[in-house]
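Quick one: this structure, given as structure tokens, is what I'll be asking you about.
Our next item is subunit A:
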Amino acid sequence: MTLVLIVALVTGAILFGIGVYGALSQTNLVMIMMGVELILAGALVNLVAFWRFLHPESYSGQMFVLVVMTVMAVEMAVGFGVAIARFRAKGSVEMEEAGDLKG
Partner candidate 1 sequence: MNFVIVLLALLGSVWLLAVVEGWTTTGRLRPAAPLLSGLAHLGRESIVPRTPDRVFFETAPVLLLIVAVLGAAVLPLAPTLVIADLATGALFINAALAYVLVALIMAGWGPNGAYAMIGGWRFLGQLIAYAMLIVMPITAVAMRAESLVTTVIVGSQDGLWNIVYQPLGFVLFFIAAMALAFRAPFDLPTAPGELGGGVDAEYTGVRLGVLRLARLTLVITLASATTVFYLGGWHGPLLPPWAWSLIKTLAVAVSMLLAGRYLPRIREADLMRWCWTLGIPLALLNIIVVGLLVLVVP
Partner candidate 2 sequence: MYAQAFFVAVFGLAAIGFGVVVFRTSSMVRSALALLFSQTAVGCMFLAMQTEFLGVLQIMMMATEMSIMAIFMVMFMMDPGGMGGMDMTHQKRFSIGAGVVAAGVAIVVAFWADWGPVTAEAPDAAMQTRALGMELLGRSMLIFETAGITILTAMIAATAVAIPVQTTANIADKEDTE
């Protein structure tokens, strides 16, 4: 049974890696958010695998998955709110042009 757990964990790790690459390399706010979504997806896979194979009797694991899903939704809502405000003000959500946000 450890095999399935390892497969799931490796998948989660690779999704996490792709997400990190995306969040760091993309210049557009929306694309960066996609990277973050992938990072969270990697986390979700791990959480479900841990719940299923290590602690199926405790439903806090599933609860945590729900919380992470909420975080994904919140991230989207706030991200797009900021993106619209930024786009309205500057006409772009490119990171390269957001130097004016530096303190």
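Here is how the candidates were picked: all candidates are chains of the complex that A comes from, given by their letters.
Keep in mind that, in the parts below, contacts are C-beta pairs under 8 Å (C-beta built on N, C-alpha and C of every residue); 3 or more make two chains touch, one makes a residue touch a chain; residues count from 1.
Fair warning: this is a prediction, and the values are worked out from it, not measured in the lab.
This complex places one of the candidates 1 or 2 in contact with subunit A: number 2. On the side of subunit A, the complex with candidate 2 involves touching residues 1-22, 24-31, 33-35, 37-38, 41, 44-45, 48-49, 51-54, 56-57, 59-60, 62-63, 65-67, 69-70, 72-74, 76-78, 80-85, 87-88, 92-93, 95-96.
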